[in-house]
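Shown below is the structure under consideration.
Here the complex is missing a single protein chain, while all its other protein chains stay put.
Chain lettering (A and B) follows the sequence in which the chains are written, and residue indices restart at 1 in each chain.
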Amino acid sequence: MTTIQTAVPKRHRSFGSITARKKTFWLTTMMLPGAVWLLLIRYLPMFGIVIAFKNYHAFRPNTFWNNIVRSEWVGLKNFEFLKSPDTGIMIRNTLGYNILWILLGLVISVAFAIMMSELSTRFLAKSYQTMMFFPYFLSWVVASYFVLAFLDPTSGMIPFMQKAAGQKVTNFYHDTTWWPLILTICNLWKNLGYSSVLYLAAITGIDTTQYEAAAVDGATKWQQIWHVTLPGIRPMIVILLIMNVGKIFNADFGLFYNVPQNSGSLYPVTQVVDTYVYRAYANTHNLGMSSAAGFLQSAIGLICIIGANTLVRRIDPESSLF
Amino acid sequence: MKKNLLSIILAVIAVIAIVFCFVFNGQKGDLEQKVKDLESQIETLKADAAKVAEDAAKAAEDAAKAAEEAAKAAEEEAARKAEEEAAKAAQELPTITIMFHGSNVSDDSAVLAKVNEYIADKVGAKLEVIWGTWGDFDEKAVNALTSVDKDVDIVFTCSWSADEYNSYAKKGYFLKLDDLIEQYGADLKAAIPESLMQAATIDGAEGKGIYAVNGFKDTATQNTWDVNVTLLNELGYTVDDLKAKGFFGWDEIFAKAKEVKGDSFYPFLVEPMVAERMVTNSIIVAGDAGSTNLLSLYLNPEDVSADGAYGNKLLNKFATDEYKAFANQMHKYYDAGYIDPALSVAETSNDARTNHQKDASYLIGTQSYAFGYEYSADVLARGAEIQFVPCTDPYVDTTASQGAMMAINSASEHPEEAFKFLALLNSDPVLMTLMNYGVEGIHYTLNDDGLVVFNADARATYSPWTNGVGNVTILPDTADEGKGFRESFKAYYAGAKGIPSLGFVFDNTPVENEMAALGNVAAQYALALDCGAVDPETELPAFLSALDAAGMQAYLDEANAQLEAYLAK
Partner (left out) sequence: MTVINRSVQKKMKAGSFTLNRFGTGTQAAFHVLLALFSLMCIIPFIFVIIIAFSSEESIRQVGYSFTPVSWSTQAFTYTFRLGDALWRSYFNSFLITIVGTVLSVSLTVLYAYPLFRRDYRYRGFFNFLSFFTMIFGGGLVPTFVICKSVLGLSDNYAALIVPMLFSPFNVIIMRTFLQTTVPTELIEAATIDGSGEYSTLVRIVLPVVKPGIATIALLVSLAYWNEWFLSLLYLNKNMDIMPLQYLLMRMQRNADFLAKNSSMLGVDAAKAAAQLPSQSLKMALVVFIVIPIACAYPFFQRYVIAGLTIGSVKG
């Protein structure tokens, strides 16, 4: 904390009245519990980032600090997993799916939120919301059984129906054709309910006098949505967008690993950075490599977020993240 | 904007400060001075290096390092001794913690009470147990070792778990036990065969030596066809017919089975990777990529201790003619509907296999055999007569001979007690029985023949994985197994011959990145090919070129160079 107090520009102090100082003091006490948690649980372990650049192993005496300090520096050797011929595929998949889903998710969930807020039957609106949120409760492992129940080559519903109809049975877990679609559906299925609730909550927070004013001016409902609702939830849209952009190099591991049942034949369309690193780690147990991968994802995320945020701040400083 | 920039800079400075605080924890002097010192040291070193010949410099460095380490070790030893004495003076026994694999234990209080009473004098410590379960052990053990959790003194390790014995010993996580064995291990040496001690002797972080106590269990491998004899006879065939026709000639039998049992019956129940090894007579190379093996060493099926068709050479498993023939045949069987498609998908494969086994809904399966299957009521409770038809004689390879071991965490604060406990556990029938079967009168009783009869309810709350605890040959026979089981067990495994390259472990660290890439490529293709789900005509060439692109040749060369060096020794 001392760093902050000394480092904050002194000029502010000159016009800080007693009330202002008091305010700052009390507000700071509010931050403290969270800040302490962050320092202990998030910042203290950050020394571990150096493992990404070291060949970590045990020394005598075997203590964690000693091992980290004495392990030799290996420069970027831990990042060499990127030299694999699979690199192109996994980067394409990671970025491709993420971009597609960010856009689709944004459009559809905002649309759903607006629809729900406009429904006249309260009971039904609530029921939809309840049901749509349901998948968000479930882990991907669980969701993968749902998918399996439909697609399982031996007992799944679709292959069984195909068999009954005398058609050739599709072995979904060896056929890449359908998977971009299946994964997209799974992703939307799981996350739409959640993000539309976020947007819905933001919509309900919009000051209603704005709608009244618009109505008085003779705006139709569509116009109201365009001129009142959307601007009203813009901060939420922008924030979620920036945060998603920051995760653009990270993939939802369970979706890409559990849902396709880890089927090798599907790697061309399901291999993403996270699954690749996981599989590589399972073979090598090299702590340095997994740290390096994590570091790389973080670094790219940071660049993307700062980029997106700078862009947003140019257009709409109010909505920017920082 | 300025304010934000400032806070970014501040945060970065804070992080760096924290990092430094920890990395240079407890070291005196200011950092600048340190950096300068280091720089000057580097300068002098450089100068030295220029002057002195390279070899000499290295030798000197090594010697200095050794001296430093020796000094440190001595210091440590002294500190520990002092601490120990203090503890003894306080009449307080240290606690040692052991982490097991694969247990199913929910109540260990009765057992631990007895154990602690029994070992108080003999070991001079109290025991605590972390009952790792099948699914969790790998994560728990790796985490405990890499995060240097000194609360874990003894940990299970082997050739197939995530805390793989050879690599973790090499990375310094396990304590070298030779001195301790010299000092306290007389009983242990008597109880464990010399060959197992040999199998545990490797090049670890502290030089060649033993880094784990090797449990005496099923130490040989024998792959067998698991045949549903009831159904086979019903179809009008005998086991001899199967043997005569061989893997490549079972079409007729499978077709018959399909005809009799209906279209949703799948006669051929393979564990695809095991089937591949059985048909091509290849074995697992210790140290190869774990999830999907890439390397093959070929056995001589007539005499496992003689060289195989390719001699002592490691090959790309998927590039051989044997593999091609196997994959083609599997594809034929798969296309004809003899193999359950669920077996060809990584995550559903094992479930499907277990389910078919349970109700004997198969004709021929694969089984990596362990002595005692015939005696195990549970394995055979499939509602059909089962026979295991071996492909070769049992053989001892590195993987099997390092199948269940106990290592001491090099961060342990009580290595002596930990070792004494391990030695006692593996040589003392009382302690072994207690740990493995529980307390007499609670978890089991002895019948008139002196055989162990389990009390099902109590046993359900306390069933460790028998082989994972240690030397199973000093256990009493159970009523299930019958009298004399341990004797025949020992005889069976004593009769198993070693393969020519027994003891060789591939150290994959020089080609780690290749292995990571290759492992991913193999996971993409191998299972589907092994199971016959895809056409080898198109997929196999694609697979091989993907392997080449991922550096298969470099991987292979490294492995063969190491094998040659090993055999030359």
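The working rule: a residue touches a chain if its C-beta (ideal position, glycine included) is under 8 Å from a C-beta of that chain, and two chains touch if they have at least 3 such contacts.
Here the structure is a predicted model, which means the values were calculated and not measured.
Asks: According to the contact rule at the top, which chains on display are touched by the left-out chain?
Replies: A, B
Asks: Identify the residue among A:Arg70, A:Lys83 or A:Lys126 that touches the chain left out of the display.
Replies: Going through A:Arg70, A:Lys83 or A:Lys126 one by one, A:Lys126 is the residue touching the chain not shown.
Asks: Taking the entire complex into account, which one of B:Gly172, B:Gly287 or B:Gly403 touches the absent chain?
Replies: Checking each option in B:Gly172, B:Gly287 or B:Gly403, the one touching the absent chain turns out to be B:Gly403.
Asks: Could you tell which one of A:Met90, A:Leu183, A:Val259 or A:Ile305 touches the chain left off the display?
Replies: A:Ile305
Asks: Using the definition of touch stated at the top, determine which of A:Arg70, A:Lys83 or A:Lys221 touches the missing chain.
Replies: Spelled out, the listed residue whose C-beta touches the missing chain is A:Lys221.
Asks: Touching the absent chain: which residues on chain B qualify?
Replies: So the residues of chain B touching the missing chain come out as 3-4, 6-8, 10-11, 102, 104, 106, 128-130, 133-136, 139-140, 143, 146-149, 151, 160, 217-218, 264, 271, 274, 347, 350-351, 353-355, 357-359, 361, 367-368, 370-373, 375-376, 378-379, 381, 403, 465-467.
Asks: If you put the missing chain back, which residues of chain A would it touch?
Replies: Considering the whole complex, chain A reaches the absent chain at 4, 8, 12, 23-24, 26-28, 30-31, 33-35, 37-38, 40-49, 51, 64, 112, 115-122, 124-139, 141-143, 145-146, 149-150, 152, 154-157, 159-160, 189, 192-194, 197-198, 200-202, 204-209, 211-212, 215, 220-221, 232-233, 235-236, 239, 243, 246, 287, 290-291, 294, 298, 301-302, 305, 321-322.
Here, only the chains that are shown with their structure count from here on.
Asks: How far is the middle of chain A from the middle of chain B, if each middle is the mean of its Cα atoms, in Å?
Replies: 36
Asks: Which positions of chain B touch chain A when the two form their complex?
Replies: Where chain B meets chain A, its residues are 4, 6, 10, 13-15, 17-19, 22-23, 25, 69, 72-73, 76, 142, 145-148, 150, 162, 164, 167, 171-173, 205, 289-291, 340-342, 344-348, 352, 409-411, 508, 512-513, 515-517, 519-521, 523-528, 533-534, 546, 549-550.
Asks: Note which residues of chain A are touching chain B in the complex, please.
Replies: Against chain B, chain A makes touches at 3-4, 7, 9, 43-44, 46-47, 49-50, 56-65, 67-69, 80-81, 83-86, 144, 148, 152-155, 169, 171, 173-174, 258, 261-265, 267-268, 271, 276, 279-280, 282-287, 289, 322.
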